[in-house]
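For this view, one protein chain was removed and the others were kept in their places.
Take a look at chain A:
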Amino acid sequence: MKIVAVTACPTGIAHTYMAAEALEVAAEEAGHTITVETQGSAGSTPLTAAQLAEADAAIFAADVEVRDKDRFAHLPLLQVGVKKAISGAPGLITQAEEAAANAPATAPAGTPAAATPAGAKAPAGPGAASRVRAWLMTGVSFVIPFVAAGGLLIALGFALGGYQINLPEDAPLYETILSNGFDVGSITAWGALAFGIGSAAFSFLVPVLSGYIAYAMADRPALVPGFVGGAVAVTTGAGFLGGLVSGFVAGGLVMWIKTWRVPRALAGIMPVVVIPLLSSAVVGLLMYVVVGRPIAAATDGLTSWLNGLSGTNAVLLGLLLGLMMCFDMGGPVNKAAYTFAVAGLTTPSATALTIMAAVMAAGMVPPLAMALATVVRKSLFSEVERENGRAAWLLGASFISEGAIPFAAADPFRVIPSIMAGGAVTGALSMAFGATLRAPHGGVFVVPLMGNPLGFLAAVVAGTLVATTLVVVLKSFAHRRPRATAGPDGAAGTAPVEATPAATVAVTA
């Protein structure tokens, strides 16, 4: 019998190769031929088309998504966690023998795992929660370079071109400057250029997030509906939360379509034409009609509600705006609060200027808090997150709230409440201190234009410390729990309870 296998683990330096070795030894002892593709960090030699065509069964021993799973669609498939292959390779080989024996002689192409035997289904594969997390992290890891490159260019644009560079909203200054030809001698023109390029990079954030979540779930055919759904989320103003939704919907939809039994004639064009076409249409429709409309209505509702609050206690209003600014970083709620503040600048009253200051102060908190958190508790963050943390300092200082999106997307239920609390503290304090601001953007670059700049900065620092403390506490708590999904072979019960000392970040404000 001929077997093909893929091994893959999160770090890609140990388990991947141990599992490969164990499978090779076990297959040889059982008298079979096996070829293992190690998707690890020492490079992987892809299985050849001939090896795939001749194989009788496939084994995935992986704790991360196997790349290009489509190649195995014609084979009976065993899926297990990578540790299972290290400790129980001979048993897996036996199961693969049974799977091959039970498989129909001609499995229809394009119906993956159609012949997965009953015995292999039960405990196989990593747990649901860790799979969702793996999908999410794939999307996040592709987004981070866009955030860093785009955000830093935008910050440079503000630094060189001043805060007016993207004003007014309907015909931004930077577009006017760039469309009039580029003046090499003008610093403002360089600022406009940096801003324009940065904005272009930023426009990919949500589509890339959505697209690569879908890609992680269902491979290449899901990339199209993922990107399209993300782009519609941008158009409708649904923000990155909308992008998370469209990514998961697109991935899930394509996973489901792939289980359809289709006529052989159609099978060949499924991944290239049928699936992308069908799934994009469905995801696009959902994002425009089901998600987009209510979001537009909610944004309008929030705006008129905020306008009706004009007589409210100033500190309370600051707190509320702070919560809103940090909820979805560029999404509809954030936008409602920001637009409310900017609209006030057209008829500048003393109140309007304090509102603008509070809104900007709160919007600076999420990236700053996450940057600080990656420094005080390195172990709570992945390598890519820590790198994003370095860029987030400057993004936060420049009032580019999007710098926190990768963190919020990776762990929304712990990160978003934490930064909202920090934003609320900052918004309320900024109002209480009576800081004022005439510019609608610019972060620390417009501090010289402020009234009571020290109060403004104190508010930002206080909120950042609150948000950092909360996020570290919440993440440490999650870290210390034994992982329910620790091992596909039941290692959960024996996972040691981590003895991480409780977070001890002092709030000095």
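By our rule, a contact is a pair of C-beta atoms (placed from the backbone, for glycine too) under 8 Å apart; a residue touches a chain by one contact, two chains touch by 3 or more; residues count from 1.
The definition used in the following text is that contacts and distances are computed from a predicted model.
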Which one, "Helix-turn-helix domain-containing protein", "Fructose PTS transporter subunit IIA", "CidB/LrgB family autolysis modulator" or "NADH-quinone oxidoreductase subunit N", is the UniProt name for the chain you do not see? "Fructose PTS transporter subunit IIA"
Residue among A:13, A:101, A:200 or A:316 touching the omitted chain: A:13
Just to verify: which one of A:69, A:83 or A:258 makes contact with the chain not shown? A:83
Quick one: say which of A:40, A:332 or A:442 touches the chain that got left out. A:40
Name, in rising order, the residues on chain A that touch the hidden chain in the full complex. 10-18, 20-22, 25, 38, 40-43, 63, 83, 86-87, 378-383, 479, 483, 486-487, 489-491, 494-496, 498-499
